[in-house]
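The complex appears here without one of its protein chains, the remainder shown in place.
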Amino acid sequence: MSETIRHACGVFGIADHPEAANMTYLGLYALQHRGQESAGIVTTDGTMVYDHRGMGLVADVFSESILRNLIGPRAIGHVRYSTTGASDLRNVQPILCQYQRGWVAIAHNGNLINTDELRSDLESRGSIFNATTDSEILAHLLARSRKDDFLEALQDSLLKLNGAYSMIVMNSEYLVGLRDPLGIRPLCLGELNGTPIFCSESCALDIINARYIRTVNPGEMVIVDRKGNIHCHQFANRKRVAQCIFELIYFARPDSWIYGKEVHAIRKNIGRVLSREQRTNADVVIAIPDSSTCAALGFAEESGIPFDWGIIRNHYIGRTFIEPTQRIRDFGAKIKYNPVKAVLADKRVVVVDDSIVRGTTMRKIIKMIRRAGAREVHLRISAPVFRYPCYYGIDTPTRNELIGATHQVEEIRKQVRADTIHYISIPGLLEAVHGTDKEYCTACFNGKYPLRFPGGLPSDDNLRLWKETVQRNEDIPVELAVSEP
Amino acid sequence: MSETIRHACGVFGIADHPEAANMTYLGLYALQHRGQESAGIVTTDGTMVYDHRGMGLVADVFSESILRNLIGPRAIGHVRYSTTGASDLRNVQPILCQYQRGWVAIAHNGNLINTDELRSDLESRGSIFNATTDSEILAHLLARSRKDDFLEALQDSLLKLNGAYSMIVMNSEYLVGLRDPLGIRPLCLGELNGTPIFCSESCALDIINARYIRTVNPGEMVIVDRKGNIHCHQFANRKRVAQCIFELIYFARPDSWIYGKEVHAIRKNIGRVLSREQRTNADVVIAIPDSSTCAALGFAEESGIPFDWGIIRNHYIGRTFIEPTQRIRDFGAKIKYNPVKAVLADKRVVVVDDSIVRGTTMRKIIKMIRRAGAREVHLRISAPVFRYPCYYGIDTPTRNELIGATHQVEEIRKQVRADTIHYISIPGLLEAVHGTDKEYCTACFNGKYPLRFPGGLPSDDNLRLWKETVQRNEDIPVELAVSEP
Amino acid sequence: MSETIRHACGVFGIADHPEAANMTYLGLYALQHRGQESAGIVTTDGTMVYDHRGMGLVADVFSESILRNLIGPRAIGHVRYSTTGASDLRNVQPILCQYQRGWVAIAHNGNLINTDELRSDLESRGSIFNATTDSEILAHLLARSRKDDFLEALQDSLLKLNGAYSMIVMNSEYLVGLRDPLGIRPLCLGELNGTPIFCSESCALDIINARYIRTVNPGEMVIVDRKGNIHCHQFANRKRVAQCIFELIYFARPDSWIYGKEVHAIRKNIGRVLSREQRTNADVVIAIPDSSTCAALGFAEESGIPFDWGIIRNHYIGRTFIEPTQRIRDFGAKIKYNPVKAVLADKRVVVVDDSIVRGTTMRKIIKMIRRAGAREVHLRISAPVFRYPCYYGIDTPTRNELIGATHQVEEIRKQVRADTIHYISIPGLLEAVHGTDKEYCTACFNGKYPLRFPGGLPSDDNLRLWKETVQRNEDIPVELAVSEP
Partner (left out) sequence: MSETIRHACGVFGIADHPEAANMTYLGLYALQHRGQESAGIVTTDGTMVYDHRGMGLVADVFSESILRNLIGPRAIGHVRYSTTGASDLRNVQPILCQYQRGWVAIAHNGNLINTDELRSDLESRGSIFNATTDSEILAHLLARSRKDDFLEALQDSLLKLNGAYSMIVMNSEYLVGLRDPLGIRPLCLGELNGTPIFCSESCALDIINARYIRTVNPGEMVIVDRKGNIHCHQFANRKRVAQCIFELIYFARPDSWIYGKEVHAIRKNIGRVLSREQRTNADVVIAIPDSSTCAALGFAEESGIPFDWGIIRNHYIGRTFIEPTQRIRDFGAKIKYNPVKAVLADKRVVVVDDSIVRGTTMRKIIKMIRRAGAREVHLRISAPVFRYPCYYGIDTPTRNELIGATHQVEEIRKQVRADTIHYISIPGLLEAVHGTDKEYCTACFNGKYPLRFPGGLPSDDNLRLWKETVQRNEDIPVELAVSEP
């Protein structure tokens, strides 16, 4: 993708391994693409609990001595996306807290949408909140549950949550992997020498030679007790599910399985459908590396137009990059991408990308491609038009910033200066993923949010406030509720 | 002091200043001796609240750009002592949290002793705890108070606390500086251009040209509202108070005022009484720099024996220091101290120090002094024998590690190899500070803890557990309760 | 490439630009793949000279304030590969030194082979050496030249050097870009708004919107004087040249031009010839990313076997990576690569890589590919067998470590467990690059070193010593001299 959309998180948990902290470290490392802001690991030896968190990449947050001090055969970990706030340390996961029945640690991928409602209720009953993450809410609900049994209390608490949550929960007794009833975010179950592992994507299993078993089902809790016994329990059962289709298009690593599907194969399929939907006369198919490569390969296969490596990506980009004071044309895009003239000169070029967010970077890239000699540029997007923000765990711009929300497709084409443009259709996409709109969430394309918002859909301004402030929004003005499942 | 006793914290708050964050930064910098582990500042502009915390010295935690982002004319800050735990980030203060009546920020110096009781109660009513600091408890109590008015809720909550707490509390309406009813830790009130300032010691006023007004009284809350009006309110009134006398002996900077007294003058007085209690024939009086210098000067004045600079302290000690594998005699002491032969050779030397904790460093120093040529070494301690751990905010060793708890004075003299030894008496000390045992806490010397422990005095092992674990101690075995106010 | 071969360096120079330091910073950033150990920039405003160097990536070595202090419109820069030596700061380039005719700064890519001879001679005449880089020698030769004119002295000095040197030399008068008579390392000439630029590869021009003009010719100096006039001067003229063919196969970025050729087009050509040399029945062609992708695309085009993305590379690898104590199978390779099962399962797979150095990583990768379900693995190498170390600026293992030097091709196939193996032939490679063995150095494949070694070819042990010691090797034992141009 030419513009980065930041993902919420990646999670990992392992039930019983002599090097649980090391395994979690490696698993998080493989999930690094799901979050580069911060990382954390919590371990337990059954009686004591150990934790370390920090800002930065997994390899920077943990040192050998830190991992050595994360004692015990059971561990969960979390990586989180990058935000600008300097004081976000309070939000680094996994959450670890004490309550009347002992301690509980939670690693959460996703976003709740009834946070305000739940927080209001909890606060009115005397709860305090230390972080701005909604993940803290589950801990409060657990602490207030009347059920003595941890698992019953957990189930009760989960049923109060509304939104996206793939979670790994650990206390002194249990390790539990679970997905919300709609299964919005992915969670995989694997095993290594008989011990269960939970992780956002299967690539975290490959790195430690673990075996992929299956996806955790929407509304399912997979419970591992102290002895390692596994118990699968469906805590909620919905007629439909709503797995985030963008995970398949863009977020997941192509070598991963999620939702029981192989990402690379799905993406190639998307490329094939994309090609069929709008036949194109061209000489070469190129991708915006690296995320669009699979779709571009599928497009090339289907169309018979050869695939080539038309744009090179510089992988040395560090945390800070100094911009010259005298501005260089299209500087931002240049730092990251460079066209290959041999591929593009005098060619009719199909450019496959997996979405257009604001459109500014795409315009720069197409300019580069033309300057490298391309005669025609045909833009093909392996996602439908991105029109609605996501409230389930992806850091999307507000509607005003989304070019797909404010412009018609033809206007977008003109803005980015492509000769032709085509976005895959929603039906085409569902065909490509072998699914239906009862299985996948496509709200970012059609606004059909699968979950009713408590006070109506947040407006753009509220969305912004909600992100920027550490304070609870007292009252969110009600907007026309377009969100019907 | 030859061995370091780590202090709990230093706090600072300013009500209304165009550079509130900068002023707080400077104030914390002046209070750096009270805590070197971490630092934090919370500011507010009335509607929003901004915060930054980090591990390390004040000058390392804050940069210009960080301070610039701490917006608003009202601020509180905190410095904390150094512990070994790598994951102590959760404990960095000030605490900032949300509850039903908005946000509240708390900077706390001291230690509660009914933590377990309060936590048990709060947890049984559904509260969760994120940190291991007991400071979090006040936030919970506030959140559960039935009083709608913040100040009433604050008073109600404070009255449930048992222990040492000098605090600065800030919400969107008020800035409050307060001390527990016994006034165990210090807190000063000052002003700069008419705006009130709270700080642990008056040296934090001097650095920003602010004026010292008075000490906040035990059991008093000094409330500053949004408009800057000040209201003083006595929320508790005890017949006795119990100000930590060790602050006067050792912790506070000599240029500070605390408890309404000038520290340097008090320390010189202590030195004078010390000299009178046990007349000594000697040629020179030296101090273990820097903390014992005042007492040594007083000793010298009273005794007529000249003061000289017999031991030099190296101030370049960094965070990590590499010890050679082939051990050097008395290495640890040598890194920090070096004797001055010109002062010591062939002399009868009075060495003044302000306490003996484990005794090991003192033995090395006396060895150094003798090797530098001293004929006699007369050890004079400006505190009574340190026999009991502190539970009110000072990180003391357990009783087993305290040489004063396990050895008679004569045995200590032998262990450290002094020719004579004298500790100031408790009455002598009280005389020197112009106080009575109804005004000062002398529990570390005589075990007369001014507060009843809920489940009896913690045993050494529990004390250790209490510090090391992140888990709540389920049940602390009852020990013979020697603590009567 | 599955195993990394470290390159010597990248160089950049710009004659006259208001933001010369910033432009150099960006140019070095684009050349980062040529050296990640250290970076340096020297600038001049005509009278004064300014410099900064440091260990690490370009983006880490330079900050905005550092770049602001690198004053003046003329600059040269250098990036260097990573070694283990902690004390290598002395070797960070560009070199800057003073001599009788003022100061001179040198950025050098390549390696001299008559270093010992020249050092001996210089030392016998009283020179001292501060660094272990041979680049320092040119400065000494300049300082001892009898020619008063800088350019004459430079030419005189260059003619004494034997080896690989693409250099950018700057003094108060001139900026000179030059290549050794055999042109072993690349150097490009570009321009931005009329001011000349020198750089190792043209990708450093693209990032600043500069225009590629041509390669600097072997034996040519391109001189820019104070006024910006350019003068091209052939200081040496050889019947043959010996441009490093490995630059085209592996080192250069595919979006670069070097030696007047487009790297990507050449690599695809190599893939095509590779495919023609050994026809293969297979279902899919995959590359070891990223460096082999171009050759794999060419192979796929020529063979008609579809290209796919069979191995994913993790780009988040940090400086340090912690290996678990309980070893994971093929750990090292797993950290970097993960196979895509959808591409490989049940397939006959052609794996294209651009060389095999030690063979160990390749074996692990093939194991991964088989475990992902591949039925057959056909290894195709886009370079001939790598049999001889390079002495001209590439950090190659000694012959004992080179699997190509110690094993027959069939033995290599067995070791890496491929079903078939084919290396491109030397004639095939030359055909693919449209060149002859009078234009390219192929010594690493056939031992035909284009330059006579002063004391015979260094033996492996001497090579190691030469790298590890900071001391000059007093006498290198003579070996059978196989190196004839």
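The chains carry the letters A, B and C, assigned in the order they are written, with residues numbered from 1 in each.
The criterion applied here is as follows: a residue touches a chain if its C-beta (ideal position, glycine included) is under 8 Å from a C-beta of that chain, and two chains touch if they have at least 3 such contacts.
Predicted model, so just to flag it, every value in this text is computed and none were measured.
Trainee: According to the contact rule at the top, which chains on display are touched by the left-out chain?
Mentor: Looking at the entire complex, the absent chain's contacts are B, C.
Trainee: Considering the whole complex, which of B:S124, B:Q234 or B:N314 touches the chain not shown?
Mentor: B:N314
Trainee: Looking at B:A30, B:M55, B:L118 or B:A139, which makes contact with the chain not pictured?
Mentor: That would be B:A30, which touches the missing chain.
Trainee: So which bits of chain C touch the chain we can't see?
Mentor: So the residues of chain C touching the missing chain come out as 48-54, 66, 69, 86-87, 89-90, 95-100, 102-103, 119-120, 123-131, 136, 139-140, 142-144, 469-472.
Trainee: What chain B residues would touch the chain not displayed?
Mentor: Its contact residues with the unshown chain are 18-19, 22-23, 25-26, 29-30, 32-33, 36, 57-60, 62-64, 67, 203, 206-209, 253-255, 262, 264-265, 268, 293-294, 297, 301, 306-309, 312, 314-322, 324-326, 328-329, 334-335, 338-343.
As a working rule, only the chains that are shown with their structure count from here on.
Trainee: Taking all protein C-alpha atoms shown, work out their mean, then name the chain whose own C-alpha mean is nearest to it.
Mentor: That would be chain A.
Trainee: Would you kindly tell me how far, in whole Å, the mean C-alpha position of chain C lies from that of chain B?
Mentor: A distance of 60 Å separates the two centres.
Trainee: Would you pick out the residues of chain A that each touch at least 2 other chains?
Mentor: Where chain A is concerned, no single residue meets two or more other chains.
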